[in-house]
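Excluded from the complex is one protein chain; the other protein chains are retained at their positions.
Moving on, here comes subunit A:
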Amino acid sequence: MRIGLFVPCYVDAFEPEVGIATLELLERFGLDVEYPFDQTCCGQPMANTGCHAEAAATEALFVRNFSGFDYVVAPSGSCVHQVREHLTAIPQTDEVLAVRSKTFELVEFLHDVLKIEEFPWAAFPHKVAYHGNCNALRGIHHARPSEIVAPFFSKPLDLLAKVKGIEIVDLARPDECCGFGGTFSVFEPAVSAKMGYDKVADQNRAGAEYVVSSDSSCLMHQKGCAGRLGLPLKYLHIAQVLNGAAA
């Protein structure tokens, strides 16, 4: 199985450890993981701002980089949502459609495709608040959102339950958006930051030591908010926890 590793721009520049953990984790399962060297971004910042024409060249580059793999895997629900649902600024050739349908977010790849049963190397004896990124939660269906009347399920919590010693704490508003919202975070900074403050206050109130998510962008925003409020919360990507990161 040939896997193309997509490391989103935020992860590349600010959270390289998340990219490394994703690569190492996939390699632990004996997969042939390649990192196409000319990759940059999925086009989401432009597309989400309505600027599809401005996103087209970046989308085309993404497809050129990831064509031909059995699966493309990325540690970001939001970027995968963009590729799967919104990479439409370029003509939808067979090649484009193939790349879009083969692109998976790390959690769903582990849970649905590889069906991983255990992470023997992973132990994380800490109180953890899980943050479900909205695109992962409602866009690619990582879990049942609280507002939907259906049996509960959560792919990321299923995976974390296989990590020794971990304790998940309950939030007052488990599915509430943290306010990052891509370019929303800079074009509407007051509301964005207030949503972030409320989110990190909720995590702190719940007694979390760590906040774990499948999206580095939300974590970067929350970390910035917690830092500004002086709250002692630490933020980790789920790839790091599953790969056996120690505290």
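The definition used in the following text is that contacts are C-beta pairs under 8 Å (C-beta built on N, C-alpha and C of every residue); 3 or more make two chains touch, one makes a residue touch a chain; residues count from 1.
The rule is short, and it goes like this: contacts and distances are computed from a predicted model.
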item: Protein name (UniProt record) of the chain left out of view, among "Maltose ABC transporter substrate-binding protein", "Lactate utilization protein B", "NADH-ubiquinone oxidoreductase chain L" or "GntR family transcriptional regulator"; value: "Lactate utilization protein B"
item: Omitted-chain contact residue, chosen from A:4, A:156, A:196 or A:244; value: A:196
item: Contact footprint on subunit A, counting only the chain that is left out; value: 7, 9-17, 19-20, 23, 35, 37-41, 43, 45-46, 48-58, 60-61, 86, 134-135, 137-139, 145-150, 170-173, 175-177, 179-196, 198, 201-202, 205-207, 220-221, 223-225, 227-228
